[in-house]
Structures are given as structure tokens and as C-alpha cells.
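Heads up, one of the protein chains got dropped from this complex, but the rest are sitting where they should.
So that you can tell them apart, the chains are marked A, B and C in the order they are listed, and the count of residues begins at 1 in each.
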Amino acid sequence: MSTMTLLEAANKAMQHEMANDERVVVFGEDVGLKGGVFGTTQGLQNEFGDDRCFDTPLSECGILGTAVGMALYGLRPIAEIQFLDFIYPGFDQIVSEAAKMRYRSGGEYTCPMVIRSPYGGGIRGGHYHSQSSEAYFCHTPGLKVVIPSTPADTKGLLIASIRDEDPVMFLEPKRIYRTAKGEVPDGEHVVPLGKGRVVREGSDCTIVAYGAMVPLVEKAALEAEKQGKSMEIIDPRSLVPLDEELILESVKKTGRCVIVHEAPRTCGYGGEIAAIIAEKAIEYLEGPIARVTGFDTPFPYALENLYMPDVRRVMSGIAKTFNW
Amino acid sequence: MSTMTLLEAANKAMQHEMANDERVVVFGEDVGLKGGVFGTTQGLQNEFGDDRCFDTPLSECGILGTAVGMALYGLRPIAEIQFLDFIYPGFDQIVSEAAKMRYRSGGEYTCPMVIRSPYGGGIRGGHYHSQSSEAYFCHTPGLKVVIPSTPADTKGLLIASIRDEDPVMFLEPKRIYRTAKGEVPDGEHVVPLGKGRVVREGSDCTIVAYGAMVPLVEKAALEAEKQGKSMEIIDPRSLVPLDEELILESVKKTGRCVIVHEAPRTCGYGGEIAAIIAEKAIEYLEGPIARVTGFDTPFPYALENLYMPDVRRVMSGIAKTFNW
Amino acid sequence: MTSKALSIIENDGRAAKGKDPNLSDEELRRIYEIMVMTRVMDDKGLVLQRRGGIGFYLQSTGQEASHIGSAYAMLDSDWFFPAYRQPGILLLRGVPLDDIVNEWFGNDGDTSKGRQMPVHYSFRSVNFVSISSPIGTQLSQAAGAAMGAQMRGDDTVFMTYCGDGGTSSNDFHAGLNFAGVYKAPVVFVVENNQWAISVPFQKQTAAETIAAKAQAYGMPGIRVDGNDVLAVYRASKEAVDRARKGEGPTLIETVTYRMGSHSSSDDADRYRDKKEWEAWGKRDPILRFQKYLQQKGLWDAEFETEVQTRSKQEINDAVKRAELRSLPAPESMFDDVFMNQTPQIKEQREDFLALEGEADEAQGEFPL
Partner (left out) sequence: MTSKALSIIENDGRAAKGKDPNLSDEELRRIYEIMVMTRVMDDKGLVLQRRGGIGFYLQSTGQEASHIGSAYAMLDSDWFFPAYRQPGILLLRGVPLDDIVNEWFGNDGDTSKGRQMPVHYSFRSVNFVSISSPIGTQLSQAAGAAMGAQMRGDDTVFMTYCGDGGTSSNDFHAGLNFAGVYKAPVVFVVENNQWAISVPFQKQTAAETIAAKAQAYGMPGIRVDGNDVLAVYRASKEAVDRARKGEGPTLIETVTYRMGSHSSSDDADRYRDKKEWEAWGKRDPILRFQKYLQQKGLWDAEFETEVQTRSKQEINDAVKRAELRSLPAPESMFDDVFMNQTPQIKEQREDFLALEGEADEAQGEFPL
């Protein structure tokens, strides 16, 4: 075990897999000598050479298109997209190609590749360095979507993603890159995709949250506890495939549910969770399902703090499930 | 009034607005001399000249980027994307540019433009000529998303979209381009965005459906009626902005809801509708909210008929809301 | 349009001096047979579509030299990232006709399980990567695969195709740019058939030629007469050899013509000048090659009859066998989204099968 940040854990996961499997290559804008704009790929070029960790021209289309090609040829590419907001020039290669390759070729060709990208707000990045667009990917059959919230999960999930036989969107909550610190197992550490984590047990209301929202809802849960309400927190960790059972079991127990994410509300992932519950556990509900989310506006710069869900808004969401 | 198909109504709407407002231009791949691969733009180049209706190089990025530029400069571009499946090379211009222009410039610059595209299955188009990706656009603040299901609505909504001061995704259900026939008002005919339509009144269960699913659920409603269950059908017509009131009122009356769309289930628009109901009308529900949707797989070719929601699957969805 | 393009077979059927690639008689005949078979297969495909036997077809008529000549320069271990107008490559690589025809039908013999529209082949066994509909996406993939081979020290060469329309795509720009920067072993063949559905080449780009675009990516750009199988082969062979030697990518423009409509869904007469079509018809790549073979004593009417008859027979037989097959099993729809089914897909599959079961019991009834 070593104590490290979420960012360091991502770095360690890549380093571990690059040492472990020579098919693994890491590339993207500024990932080489500079080590990434956040430093996530620091040291990899030095250790593994610029054949295995290298900079690319400024083209997400090229980064993702070449990653698909490498995966088809038998490599295990890890493509870094500098900010998730900049993925769209290469969106076609993800949704039309990587996601459909196995299916359309009847299983002949596959795309085992990881697309890593920092996402979410909280660093004063405005419009284009703050967005949370996980729902686009979750809505695309053929993609797995993974979001860690702790250093240990980051390492374990990223290693599992690199070893996965299918394309994985690995989204890193940049807001807690350095604030999330914790113990991480040394060496081999795999957290399987599709298994959620009970962050906190509780009995009165279930909160579903992922990424940078997890530490936030933990604070809200403490606050709620002071007021005599016991919160259970579930971090699904992988949004696709989703550990539905874990969420349904929890809601059946607590009878209430609040879903928290930074992304805009309309058609966000929260809608999916709410719909699953409304379809499969409605008879257990003792109150409305509340969503605490980013607003249906672009991500603002100066008012970022007001835009993002905060403890107050989470509390208000919880309150809605009790007082309606 | 004249009787025409949905396809002809789209053509008439463009013709009306091109005659009415010289800022309106129509362009895309094969929209000129050929008149579009479905014939939607037939005659427009002939009538208005190839300055106002013209073919472009094979680049959705270019089509959408130049459309944004024209809109900024004061024109009213209608950009045709040949199939919605092919929009992704230009996705960045939609989600990063058109959708955010008004907001990011503090209201100084706006993008009044319409992106028209046929969408959905039912024509044996396989993977890439069949998809329904409306949810991506609904999840993007700054975009309106409109889907007609009748010829009259097609004309009225398309005219309203062209006149709208913001970017509108106008998605045309290609499966019923020619099978949906009906009376359409001649000349001026505007259906405001944001107002749903009660397709059929009923008392036992609400069905929310749009596009090519509307005629399908109408059939299912007849079938249900035979079995003594009265269905109310709501076609929201514009998914963003959504006429929430209309849906909530209906569900409060019937106590049940089935949502039907062709797109894959996970994070589809159905999730949003379910979540709204689970948040705002849960106390009225007498059964689970059911979703009848495309499967969470890419769109298959040979088995298309089994993939798409059909009357049988809608009936099964309805049944779930009664027997649980 | 063909000015300055490399051309070898002259009007009298002879090879231009010093340019004959000197293929063996056996090789020459094989190329010819495959060109004919490709044409015959295409004729059959369109007829089948018209008869309603299959849902869609798309021909390569007029472009046989362009794609077969280029592909012939590759080794069997090399990879193709094709567009949708290179069916002759399958024949060159020995893919059984049954596999090809089953794909048209999307039946239970289709190696890609009826997942895609007709002519969107995938044959891993012969390094022929799954064809996509979105234009151009294969170009950056080919560059990436080539970068991968380079990293691993393999001497595999990659050849990828697109049309004149495809040069406007994002992936053309990204693919050629990456290939140039990394000196990847990939050959980009643009079959400039003058049309992108109804959009003529002049409206596709203001560049004088497509070969000229190579300069933007720091690679050689070669323009060849795409209806001259020897010219296409020669230029491609040089490019493939260069790539294999680590000298980087090449862009080849084959100047040719789409003799048919865009696909079975299109009617080119609505937008295309008959005269243009007739003029190109006179430059048919198969007839052109015939002259060369004849002049070398490798072709005569008898040989022609034999090749034609055999080709037609084989394709007809394959179609008959395909017609007897069934659709893929309904539940196969849920396979291959991921290596393993997710709980969500499993559940959807079970719901689906339950309903199928019910339907079998209560024909056409929908009990609430």
C-alpha cells in the first residue's frame, strides 16, 4: 500500500500495464516530454521510450482513428484526450467505429482500447474545460464507461479497463485529481468493471453519485446525519455496464433516492437511474426520486461555483425525497 | 388544405420559407440537382437558384461549420445531413459552437439555423442508415430538438424552426416519409416549438411517443381498446423544449405511463421522461413506468424488424404497467 | 483530367516503353480473370437487388483496374482498410464466393452475422478490415495500424482506399497527416471516379488533382490512369515497396470513372451527362487490359468465353445456395456488443425471447 493522489494512481496504473504488456501504448497531445497538461503521463516516455508514449498532432480525429487502427492490429492503445470537451472532433471514430466494430464484423474485429480523459468542473475552466458528457457515451451501445472516485479505484479500474477486450471510456474527475488522496495497493490491483461500491451504508435514503460528486455527497451525508437522517451512498464506478442490482437493493431498503451528477439534467445519466428505479422498484418508493445536477445551460466561467452541485443543493434534493 | 406526405410537407415548408425570406439557404450533400437522396429538397435549386440551394463537398464538418458562419453573418441556413448517422464528423460544430454561441458571447452572437436530417430505422439501412440519436442533442444545452410525426406538423414545425432565433435539430422520421399522409394547410402554417400534441385521448394509461413511433402506438392503442384499456397518446413534438405539463397532466389522470422510442434504452430520451414523472408525479402512479425502446446494441441489418419496437412490444410494455 | 497521369497500356495494346511491370503470363491471366469475375459479380448483385432478392447493392464497374491493380501489389500478410468499392480484393485474396454472397443476403452463413448492409464485408482471415459506411474513417485507422506495425517491428504494409468525395473527410486529413508525421507504412489509394453520388469532382475540391494534396502531408503524390491495370499496379508496387522499406506513406490517385449509378438506390441519369459516361465507357479497363493480353497472345475469344461462363456459373451457384439459407437466429442480435453480455443486454435478450415465445403460442394476440 502507498498513499497517493487519484492522479498518481492513474499514472501508476498505466506504468504497471506498460511494464506488464508491451502491446500497451499511450499517446495524445503533450503526453510525452511534458507528461500531460495535468501530469498524468509523467515519466512514461522516459521509462518506456517514445515508441510507447508519444505526442501527436493536434487532432482528436487522428488520435482516436489511429487508436482504433492500432487496436485492430493487436495493440492496446491508451489514447488521452486532453480535456473531454475536446473529444468531439474524434467523436465519429468512437461512436461509429470503436463502439460498433465487434458487432458489425460479427465478432471478427475488436477494439480493445482505452480513451482516457479528464472531465468535469471545479478548476475554473469555463465552458470548454469543465464539461461532463458521460451520458453521450453511455447512450452508445458498444462502449463501456468508467469513472473512478478514489485513488485505489482509479488504479484498479484503469488496469481492468486496459485489459478489457472492448473500448472503454475512462473519465477522470479532474477536480479531485489532487485532493482525492488515499491508500492504493502496490503492484497488481484490479477492480472489475460493472461492480459498484457502497461508499457508506445508511437506511433512510440512497444517494447515487460518481466521480467528484462522491466526496461532495459524503459531506452532505454527514450533514444529514446531524439531522437524524441516515444516507446510503452508492458509487456505481462503471456507468456501463451498470451494477443495477446494487442500486435497486439499496433503494428497496431505503425507499428513497437522490441522484447527483455535474452534467446538465436533461437526458443526463441521472435520468437513466431514475427510470430504472421507476420501472423496477417503484413499489418501494416513499418519495419522489430527486436529481441534483448541473443546470441545462452551458458551463459558465465566473459563476462556476454556483453552477455545480454543492452540499446545499444535495441537501435540498434529499429534502425533496422526504417532504413532498 | 392539400393532402401530402411527410416528405412533401418538409419540402413545402422549405419552399415557403425560401420564398418568404431571402436569408434562408439550403445546402448539403446531393441536395441540389439530385434534390436529396430522399427527394426532400426536390425543385428548390430550380426555383431559387444554386446560390440558395446547393451541393457541398463530402464533409459534415464543413457543412455545419459553414452553416454556423452563415448564421453568425445573418443568414438563415438550413443544413441537411444526409443521414443522422453521418452527423458525427460535424458534431463538434453543433455541440461546441452552435449550441454555445449565444451563451458564450453573452447574447452578442447567435446561431439561428436548422439542421435537418432523416433519422430512425425501418428502411433496411442497417447500422449506419437507421440510428436514432436524438438523446445526444437533447442532452446538449443550447439546442432545440424537434421531431414531427405527421405531414401537417412537419410543415408547421419546420417553418417555426426556420424562424427560430436558436439552433434547431429537425429530425425527420424517414420510415414514415412516404407512409404518413395527411391534410396540410396551404401557405402560412406555424406550429410553435414546445407544445405537445394529444394524439388520442384516453383514461387508463399514457403513452409518450414521437416520430415513427406515433403511428405504431396508435395501432397498439386500438389493440388495447379491444381489450378494454383506454390509452392516451402524447406526442411531445419538440423534445427540447419539452411540454412537461402536457405529459404530467396526462399521467396524473391515467396513473400509468409507457414511453416508446427507437433509440437504445440506456440514457435515451425515455429515461428523461421517466425521471420527470418519478420526480413530479410519483404519487399518481399506479404502476411502474415502462420503456419500450431499441435494444442496447448497434442497429442490426438483417434482423431490423425484430430490433425495432413493434405493436407486440408496445403491448407488452403496457401490460407491465398494469400487471406488476 | 487525366493529364500527367501515369499510363502504360497504349492504344494498340502495347506497354509504353520501359514501363511494363513484366508480370508473368500466369499472373496476368489471374488478374484478368479476377477483373472479369468482379464485373460479373457486380452485374449479378444489381440484378438480385432489382429482383428484390437482396436489399441493396453497390457496383464497382469501371473501377476494376483501379482497385485490383493496386491490391495486387500487396503481400498476403499485408492489410487492407477498404472503402465499399473494392470487391475484387476479396477474389484476389481467395475469399469463397459463398462468403461474399451470404453477406449480401445477411443470412446465417454471413460471417458478419447479417449485421451490416450488403457489400460491407469483413474478412479477418485475409486481413480485410470490416467496411464502414461513414466515409473516410478507415483512413486514419489504416495510419494507426501502420504505426502499430512499425512499433512492433513488423514489416506489414497497409493499403487503404477512399473516393474523391472521401478526400473531403476529416479522416483523410488526419490519416494522411499522422501517416506523414510518423512515416507509417501505409498506401492511400484515392479512386477518383469523378463523382460522389451526384456531386462532381470539380465541386469536391478546388485542387487541380488529388495527388497534389500529398504535399500538404509531406508525402509523394502519384497520379495514375485508373483504367490501366498495369499503371495502377506499377505505381502501387513502388509505393508498397517504399513503405516496406520504412520510407513512409504514399498517396495514389487513380483517375477513373464510376460507370454505374452510385448504388442501387441512385439513378445517375438524373444528374449526369450521358456523353461523359459514353466517353468513359470507351476506356473500359477490362477491354483495355484485354488488348494488352491479346497482343501478348494471352487472350482470345475462346478464353473469354471460358472465363465468362465459369464466372457466371460460379456466382449463380453461390446465389442459389445463399437463397436456401435462413436469417441469423433472432437472439444473435444480442451477441458481440461486448465480448460478454452486460446484465442490461442479458435482460433485454430475455425479455425479447420471452415475448417471442408468447407469440409462438398465441399467434398475433397481445394479451394485456
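By our rule, a contact is a pair of C-beta atoms (placed from the backbone, for glycine too) under 8 Å apart; a residue touches a chain by one contact, two chains touch by 3 or more.
Being a predicted model, the structure only gives us computed values, none of them experimental.
Asks: Going by the stated contact criterion, tell me the shown chains that border the hidden chain.
Replies: When the entire complex is considered, the left-out chain reaches A, B, C.
Asks: Among the options B:Gly39, B:Gly182 or B:Pro241, which residue touches the chain absent from this view?
Replies: Residue touching the absent chain, from the options given: B:Pro241.
Asks: Just name the one of B:Pro89, B:Pro236 or B:Pro300 that touches the chain not displayed here.
Replies: Of the listed residues, the one touching the omitted chain is B:Pro89.
Asks: In the complete assembly, which of A:His127, A:Lys181 or A:Lys195 touches the absent chain?
Replies: That would be A:His127, which touches the missing chain.
Asks: Check the options A:Cys61, A:Leu75, A:Met213 or A:Ile277 and report the residue that touches the missing chain.
Replies: A:Cys61
Asks: Contact with the hidden chain only, please: which subunit B residues?
Replies: 25, 51-52, 56-57, 59, 61-62, 64-70, 72-75, 77, 89, 92-93, 96-97, 101-110, 141-142, 144, 165-166, 194, 240-242, 244-245
Asks: In the complete complex, which positions of subunit C touch the hidden chain?
Replies: Interface residues of subunit C facing the absent chain: 168, 170, 172-174, 177, 180-181, 183, 203-208, 212-213, 215-219, 248.
Asks: List every residue of subunit A that touches the chain not included in the displayed model.
Replies: Residues of subunit A in touch with the missing chain: 29-30, 32-34, 37, 55-59, 61-62, 85-86, 88-89, 124-129, 220, 223-224, 227, 229, 265-266, 295-298, 300-303, 306-307, 311-313, 315-316, 318-319, 322.
Just so it is clear, only the chains that are shown with their structure count from here on.
Asks: If you average the C-alpha positions per chain, which one ends up nearest the average over all of them?
Replies: Per-chain C-alpha centroids compared to the overall one single out B.
Asks: What is the chain whose Cα centroid lies farthest from the Cα centroid of subunit C?
Replies: With centres defined by C-alpha atoms, farthest from subunit C sits A.
Asks: Subunit B to subunit C: how many Å between their CA centres?
Replies: Going by mean C-alpha positions, subunit B sits 35 Å from subunit C.
Asks: Taking each chain's centre as the mean position of its Cα atoms, how many Å separate subunit A from subunit B?
Replies: Between these chains, centre-to-centre, one finds 30 Å.
Asks: So what's the Cα centroid distance for subunit A and subunit C, whole Å?
Replies: It comes to 39 Å between the two C-alpha centres.
Asks: Would you give the residues of subunit A that are in contact with at least 2 other chains, written as numbers and ranges?
Replies: Within subunit A, the residues that touch at least two other chains are 61, 89, 92, 96, 103-104, 141-142, 240, 242.
Asks: Would you pick out the residues of subunit C that each touch at least 2 other chains?
Replies: 110, 113, 115-116, 120, 132, 134, 170, 337, 342, 344
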